[in-house]
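What follows is a set of notes on a single structure, which appears directly below.
All protein chains but one are shown in place.
Showing subunit A:
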Amino acid sequence: IGKITGCVFPLQGAGQDVGRSCILVSIGGKNIMLDCGMHMGYNDDRRFPDFSYITQNGRLTDFLDCVIISHFHLDHCGALPYMSEMVGYDGPIYMTHPTKAICPILLEDFRKITVDKKGETNFFTSQMIKDCMKKVVPLNLHQTVQVDDELEIKAYYAGHVLGAAMVHIKVGSESVVYTVSVNKYAKSHISAWIDKCRPDILISESTYATTIRDSKRCRERDFLKKVHETIERGGKVLIPVFALGRAQELCILLETFWERMNLKAPIYFSTGLTEKANHYYKLFITWTNQKIRKTFVQRNMFEFKHIKAFDRSYADNPGPMVVFATPGMLHAGQSLQIFKKWAGNEKNMVIMPGYCVQGTIGHKILNGQRKLEMEGRATLDVKLQVEYMSFSAHADAKGIMQLIRMAEPRNMLLVHGEAVKMEFLKGKIEQEFSIDCYMPANGETATVTTNPSVPVDISLNLLKREMALGGPLPDPKKPRTMHGTLIMKENSLKLVSSEQALKELGLNEHQLRFTCRVQLQDPHSDPDTLHRIYTHLKSVLKGYTIQHLPDGTVMVESIVIKVSSSAEDTNAKVLLLSWSYQGGEYFFTALCIVKRLMYQ
């Protein structure tokens, strides 16, 4: 019996935690870390996973066999440079090509945010990000990668964001599939989604496990409507974004809309990284979703006609405009500067397309704070409209159910979701698929037992002998029992005949005989008693070879039965039974019968 354990291992503190991924899986003696995310809400070590819980003594490299990153979001890869360059993990790291290309951009972006703040310590440098990325081994879709002799991984398309992947991890006959936020759209994009690989466990994120969210298209329409209305009434729209990811999607949306509606208001993009981001989207066009690809075929979508580079002086220009500016949480830099300029006018609007950590202006205004204390004790009156839109393509219940149907896992492990919602999904899965569904809290381990098949070689002699005895030819589809001696040597198992085993091991054969004494009261003489036993056995044991031998013994197959009586009491008879270990199977039959005899 094998064991696979999955330990949800994000940050300190127990309980479920939404979205910060770091999972440790032990399978077939291999330890694999799935994702290595960070928590952006903290300024100290709490933002990274505490690896001392994994290994206190040895090095992380000795303990872990590999790290696999599912996609480029920082809550899945943000702690990677910390782990590889500061904690000192030196083993292989796997992620897809697009993820490898985009990861450093986001890590750089976040490093900027961090060093921008005062009192930040223990954060990685640019050089560390580069050195970390140099250790990454890129994965291709549907290509099996052999991590070592026993461990292999294979990546599948997961939708979600550019470059996101599901991974199938296999050690011997045990396997695990890990998927982040897979959504139901993913399947339509690429025909070969995931094989029916029947993993022992399917690990899935369940952030939006139950939310029946309005479709992405609805949200997009809503977004365009809001932008359009603001522009129509002469207002300015600020969209704080991070350099890469959602920004590109929103740019494409606006560009297409502007084209269709023949709008004239300028759209600006303030970050210097757009070109690089667009470059990646072009490079990895096969990875993007169908919609982007379709548009790309029609015209070169990344050469925007309406979107132009932003100069800080434009913020004061009169008239409507839309500006994409970094950073996305409105806590510093350009986006904050523009926000300060525009906040006082109720005609303007700010659209927050992502998560904002506590303490940032973004967080404050999303919660409805209307008076903000700025540097130097100045107060800022927020009169502009504040909108929040989530465009992320996380897993929903439908996507997860569909995935289970495709992959047919034996067990399900849900991570990262609110407990109540996860409980609901768990019930649904257990009901529909009759499989066990685990949902460990942070720091808890879920263990699943497996029945791995162990390959054994059979000696030709043994097979021949079986065939000589009239057995059927070996057939992989029909399991059958074989007798022989199992030799375990140098990691391989071999079934051979006992003679061969003796020969190979250089041992002599020894015979074992077992004896047993049964007392009974019988007034007859010893030979009579024996004869009574013989006739009785003969009557009940049909089909057995039973002999009454002239030396005063009865033999049932190889079991020898003798009778003797004690000198004092001739009525007290002692039955002596003796059998070799091969005869063991008849012994119980014979014993039962003898016992019945006693009570007659």
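Side notes on the structure shown:
Assume a contact is a pair of C-beta atoms (placed from the backbone, for glycine too) under 8 Å apart; a residue touches a chain by one contact, two chains touch by 3 or more; residues count from 1.
Just so it is clear, contacts and distances are computed from a predicted model.
Between the names "Aldehyde dehydrogenase", "Origin recognition complex, subunit 3", "AP-3 complex subunit mu-1-like isoform X2" or "BRCA1-associated ATM activator 1", the one given in UniProt for the chain missing from this structure view is "BRCA1-associated ATM activator 1". The omitted chain makes contact with just one of the residues A:157, A:178 or A:242: A:242.
Contact with the omitted chain, checked across A:357, A:406, A:458 or A:591, is made by A:357. Within the whole complex, the absent chain has one touching residue among A:332, A:456, A:518 or A:591, and that is A:332. Seen across the whole complex, the unshown chain contacts subunit A at 7, 9, 12-15, 17-19, 29, 39-43, 46, 53, 56-59, 61-62, 73-76, 78, 90-91, 106, 108, 110, 112, 115-119, 126, 130, 133-135, 137, 148-150, 207-208, 242, 245, 271-273, 275-276, 279, 311-313, 328, 331-334, 336-337, 354-355, 357-360, 363-364, 366-369, 372-376, 388, 390, 392, 394, 441-445, 490-491.
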